[in-house]
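Here the complex is missing a single protein chain, while all its other protein chains stay put.
The chains carry the letters A, B, C, D and E, assigned in the order they are written, with residues numbered from 1 in each.
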Amino acid sequence: MTEITSPKTALVVSAHSADFVWRAGGAIALHQQQGYQVHVVCLSFGERGESAKLWRKGNMTEEKVKTARRAEALAAADILGASIEFFDMSDYPLRADKEALFRLADVYRRVQPHFVLTHSLHDPYNYDHPLANNLAQEARIIAQAEGYRPGEKIVGAPPVYCFEPHQPEQCSWKPDVLLDITPVWDKKYAAIQCMAGQEHLWEYYTRVAQQRGVQAKRNVGITSTRDIIYGEGYQSIFPRVTEDLA
Amino acid sequence: MTEITSPKTALVVSAHSADFVWRAGGAIALHQQQGYQVHVVCLSFGERGESAKLWRKGNMTEEKVKTARRAEALAAADILGASIEFFDMSDYPLRADKEALFRLADVYRRVQPHFVLTHSLHDPYNYDHPLANNLAQEARIIAQAEGYRPGEKIVGAPPVYCFEPHQPEQCSWKPDVLLDITPVWDKKYAAIQCMAGQEHLWEYYTRVAQQRGVQAKRNVGITSTRDIIYGEGYQSIFPRVTEDLA
Amino acid sequence: MTEITSPKTALVVSAHSADFVWRAGGAIALHQQQGYQVHVVCLSFGERGESAKLWRKGNMTEEKVKTARRAEALAAADILGASIEFFDMSDYPLRADKEALFRLADVYRRVQPHFVLTHSLHDPYNYDHPLANNLAQEARIIAQAEGYRPGEKIVGAPPVYCFEPHQPEQCSWKPDVLLDITPVWDKKYAAIQCMAGQEHLWEYYTRVAQQRGVQAKRNVGITSTRDIIYGEGYQSIFPRVTEDLA
Amino acid sequence: MTEITSPKTALVVSAHSADFVWRAGGAIALHQQQGYQVHVVCLSFGERGESAKLWRKGNMTEEKVKTARRAEALAAADILGASIEFFDMSDYPLRADKEALFRLADVYRRVQPHFVLTHSLHDPYNYDHPLANNLAQEARIIAQAEGYRPGEKIVGAPPVYCFEPHQPEQCSWKPDVLLDITPVWDKKYAAIQCMAGQEHLWEYYTRVAQQRGVQAKRNVGITSTRDIIYGEGYQSIFPRVTEDLA
Amino acid sequence: MTEITSPKTALVVSAHSADFVWRAGGAIALHQQQGYQVHVVCLSFGERGESAKLWRKGNMTEEKVKTARRAEALAAADILGASIEFFDMSDYPLRADKEALFRLADVYRRVQPHFVLTHSLHDPYNYDHPLANNLAQEARIIAQAEGYRPGEKIVGAPPVYCFEPHQPEQCSWKPDVLLDITPVWDKKYAAIQCMAGQEHLWEYYTRVAQQRGVQAKRNVGITSTRDIIYGEGYQSIFPRVTEDLA
Partner (left out) sequence: MTEITSPKTALVVSAHSADFVWRAGGAIALHQQQGYQVHVVCLSFGERGESAKLWRKGNMTEEKVKTARRAEALAAADILGASIEFFDMSDYPLRADKEALFRLADVYRRVQPHFVLTHSLHDPYNYDHPLANNLAQEARIIAQAEGYRPGEKIVGAPPVYCFEPHQPEQCSWKPDVLLDITPVWDKKYAAIQCMAGQEHLWEYYTRVAQQRGVQAKRNVGITSTRDIIYGEGYQSIFPRVTEDLA
């Protein structure tokens, strides 16, 4: 009974406060439309490493940058239909101690996600991204352990997907899932436009979506009448369990 | 209209006449139950390399071995609910010329499969297996080409899955799909028992199914009431296109 | 003396008659501008596998398709400033015997290329492409051998670069060279437009060039005033020999 | 009974007539000293691709080159204590049909090797080498099949080792076995000196042996009094079966 | 002289207190029979992450779980004939500071192992396991350094083997050594039965042993009369130094 009434959920772990928009905005909006409750954790605001435009304005402090970045992320999450929280762990470098690990494990316990989205395993251009992946994966394992906060409801084995890094081949990232985000592209692009400080990336990630859309179309098994224009690629960490191979 | 009424189909390309049973018997029976028409192509009978027990009986010829192997494969396909045909291309070594390639491409055109099952990409213990994979993949590409037998209905982009080789790690085979075959295990084991000449493998592949079953259970996202006991592992060649990540 | 006056040369080995345009058109035009003589070998016309639009017109034969494709390729080569020849080896499947190998080795001997461009090592969507790579590489080795047509001038060790496949990550292709093609983009796009039969790819490869352009900009060592807008990615097969690491 | 009296044996499959000396001369001499009968198969004489010095002499024919190379190989095998035979399959390119495969399978059956040495799996500088590996591995599989020349004694599962290519890292070759050849270095160097046509390689392969010797010393578990000065590296294809992990 | 009389030794580094049983119980018992002194270090008791059954009993504390797990491990070590010590470093997550590193390095110095067994390099299901591997490898390197506790006897270069993780392919674990543990299977299974809290794994690891046994049989070079029924797989980190390739 409970199975039927409790909504499906998803968790997104984002190193900096804009990553979830560029890389997973389509998945968030799409699943929200399907009735999922999607929750985003931003480990940092990207205040040092991903706010160049703000810093170049001059007369800036870390607090001011963080305030601006928080506002952008909130606006984007709102458009995508996701709840969001900020761990404010600092960036460049991001570092996670046991506290942060347990804090994220507690989010897993609370959210009980049906799937998890986070960064790629490798990224020579950005060391915070793989660290976020590492933290997201280890927190999931902690949350699965009966002996961690005994008595609480443990987490199952939700699939983990790595979203697309900026230079995919250099990160040894290979998508094995192509998500059709055509129906929600407008929302994703609206969320992207919240990122005033990184306008140079708007068209870059529009093109990424178009290329993944073309590729998705190429990989559809049996020709359908549906037209795919925009896509997002994901690399899964674990094997999926299924009963239908088509 | 036709789209709605025509049944779903699948194609299995097996290097030797028993491979489809050990490696994909569960998938065949499961999809047959779901209403798929599954068609098996056996490239050879495995008459030289996989019929040791028959040869040790003495007083044997290749023709006799092939006859015995064909009968076993027919019986197994019947139990699993698949149609079957034999290319009789010889084994140890299997070799494919353009004729064989086009013959298989024609099967693709006829069957219009929703998915394809075949051997692993590598196998240092068995050179016929990767060759079968190569042939299955190239024939699929030929069948997709408008310029091959122009006017015929071309094939879409059905996913291709590599089934489990005998020593998976040595073949660099890594399953990214775990299929729950518990409901059809009885059928698979019955089909396995048709392989009188390879009795030593019956228990080996029963244990493979049990191990993959335990692993499937471990990878289910949200705990379900369903119990998985037997499984089959597959490695996919292409990214899948989806609208739901859970 | 001859060393000084003879021009630099390059060789491009293209499986089908349009590949050199999408994948290496920028490199060809750029080096042509720098004084290189660039020579293109088209192994086939892509008459079966890459001429869908022509076939769909109806009332078509292989000869007609080849004629149309040849004209397009000639026009594109002309715009890019390259000489071109056609081996007409058939496609889907491309197959190379010793004849073809020696024919291509003879081109190496004649052209004496300073570098070579060809397809990627792997491509699960297109088996002709890796075969072209294999042929280009083996022919280079034959052309280096003193015992092949003894007395002729052998070839040195020109670097070989693999150009970008259609779905790079699925082909395990990783660019280690990013070429700035901004100055010749107009020529490349003009050449692309010669490919009337594959209009759906024009914008796809424009976006590819834009993405590689952004990435090139990101990987420039010391900020320069020069602006990179369009790029091409290449994966090299051999280590390069240098005296300057910057 | 026969088990006890029949000597241990080894098989070396060499693409060109000098490869077995540079790459496996130490292993051959060492095992010969230990009582093994070592048999070498040279697939070609390397007459086209590995006899540059001879061709540069002028007034040369393929037959003359082959005669010279055969004499060198015979002299080297004699020093190392191995028997040798020549398949004379041509080089640059080496090509193997079913005949060649069965001919080599028959050598396996005759020799019944306890281990096999051959080339690396990859070599972008030399396409004959991986082809020799491929042939050696597939012939081994044929020789294991009961249905190949039924009635003959089949071959077991002798380990296969890939010997060191000229530029190891470029060939993705990674040694997991380091053989101490110090006691037989004199023999190996004497055999190397038979290769009059490739004098430039004598010191190169002496240094290879010294480097592998230093590395072997570094990897010895418990310090022994024995001094290792010369080594050969090998990469194994199959897992080894053992009862002692030290 | 001392060399002759001092016994051979081995070291096993186990993340949780039961890992050494499932994964290396056969190797321990086998080498103990051969006269080795085998020492096990358990970094944690697995009290949080690998004691689900105990926690589900209710009325449990970490101390109670640890006491129960310690008793099981002691009983298992006793059956296998190994000495054992517990670092009690906590699990889920396991974390190692310099103290822990030096403590383990001191064990290396004391034990002077002829070989080392520990976890796999990767495991997406269990982050404690790779961390244990990392600690075991780095401690070995510290123990080799003359400048660490100068004056003490340093350690040689004992081979390190990674034992089998729960889902081998997902951990990129590939066995290159197959150990025949048939003679000691009874002991291993008796030790396994000490793990009352993980009864669901008993049959899983029995089947693992049977599969590795079949595979070992398949990889034996020359058919022997000996029958292999149970095996354990290992992946080695370093090349082995040898004088015999058979």
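For this structure, a couple of remarks:
The working rule: contacts are C-beta pairs under 8 Å (C-beta built on N, C-alpha and C of every residue); 3 or more make two chains touch, one makes a residue touch a chain.
Predicted, not measured: the structure shown is a model, and the values here were computed from it.
The shown chains contacted by the absent chain are A, C, D, E, with contact judged over the whole complex. In the complete complex, the residue from C:Val13, C:Ala82, C:Ile142 or C:Leu178 that touches the missing chain is C:Leu178. One of D:Phe102, D:Tyr125 or D:Tyr189 touches the chain omitted from the figure, and that residue is D:Tyr125. Of the listed residues A:Phe102, A:Tyr127, A:Tyr189 or A:Tyr204, the one in contact with the hidden chain in the full complex is A:Tyr127. The omitted chain makes contact with chain E at the following residues, 98, 101, 137-138, 141-142, 144-148, 150, 237-239.
Taking the whole complex into account, chain D touches the unshown chain at residues 125, 166-170, 172-175, 204, 207-208, 210-211, 214-215, 218, 233. By the touch criterion stated above, the residues of chain C touching the omitted chain are 8, 10, 27, 30-31, 34, 36, 112, 114-115, 117, 156-159, 161, 175-180, 215-216, 218-223, 228, 233-234, 236, 238-246.
Methods note: only the chains that are shown with their structure count from here on.
Contact with chain A and chain D alike is made by B, C, E.
Shared numbers divided by all numbers used gives the overlap of an interface; between chain B and chain D this overlap falls below half, so the copies present different residues.
The chain with its C-alpha centre at the largest distance from the centre of chain A is D. For this pair, chain C with chain D, the centres built from the Cα atoms lie 37 Å apart. Counting only residues that touch two or more partner chains, chain D has 238-239.
Shown here, the protein chains touch in an arrangement that is not a line, ring, star or fully connected set. Chains that are in contact with each other form these pairs: A-B, A-C, A-E, B-C, B-D, B-E, C-D, D-E.
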